[in-house]
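Chains shown are a subset, placed as in the full complex.
Chains here go by letter, A and B, matching the order in which they are written, and residues are numbered from 1 within each.
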């Protein structure tokens, strides 16, 4: 199944794109697994000391199960204001 | 001078959260302050400094995950209102390129009395910096850097 993930801030610069598509066959897909898949595709993400995954505009736990309709985003440490 | 255009109708008696690429002025519109219920309005206005950590700042580029910003601010606002008793919160944040001296963020809290408004406005800024998905990349004479929160 195809998961589309928005990339923001430093993560977007590392990936070199604002949207990433990941094909994942294993089921179920958790947030933790998504992070591992992203790291495999973009090893540079390890330079982000930490980042969160947002699922449908909310911060998600590692254990949350995803489905391909979810709006997913990589949220590096924020620095607004 | 977008604050003159930024009019809030009397029905809009709740929060106002917005991301904008336009210049922000350090002002609350009269339509926000004249309701006669809230006597205390505290505003924070954050501007870009010419120098940061010993370097000359050329500009800052802000990026926001807009729909999540609004969602997150609404959640933060519910907590702040419950904790402080203020009635209304406002936050307007720039995206795109912001130059030294320009306003990057305007935050406000309005309540019956001033102490609660001070507390609520400061909480709103603290929470903005803690969890609201907005990022800044600073350009100085040394190059470009994504700013990360200092631990």
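By definition in this document, a contact is a pair of C-beta atoms (placed from the backbone, for glycine too) under 8 Å apart; a residue touches a chain by one contact, two chains touch by 3 or more.
The structure displayed is predicted, hence computed values, not measured ones.
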Overall stoichiometry - one representative per chain kind is placed in view: A x2, B x2
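Note that in this section only the chains that are shown with their structure count from here on.
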Chain A and chain B, separation of their C-alpha mean positions in angstrom: 27
Residue numbers on chain B that touch chain A, as the complex places them: 46, 62-65, 67-68, 71-72, 93, 104-105, 125, 128-137, 146-149
In the complex with chain B, residue positions of chain A that touch it: 6, 8-10, 12-13, 49, 54, 57-59, 73, 75-81
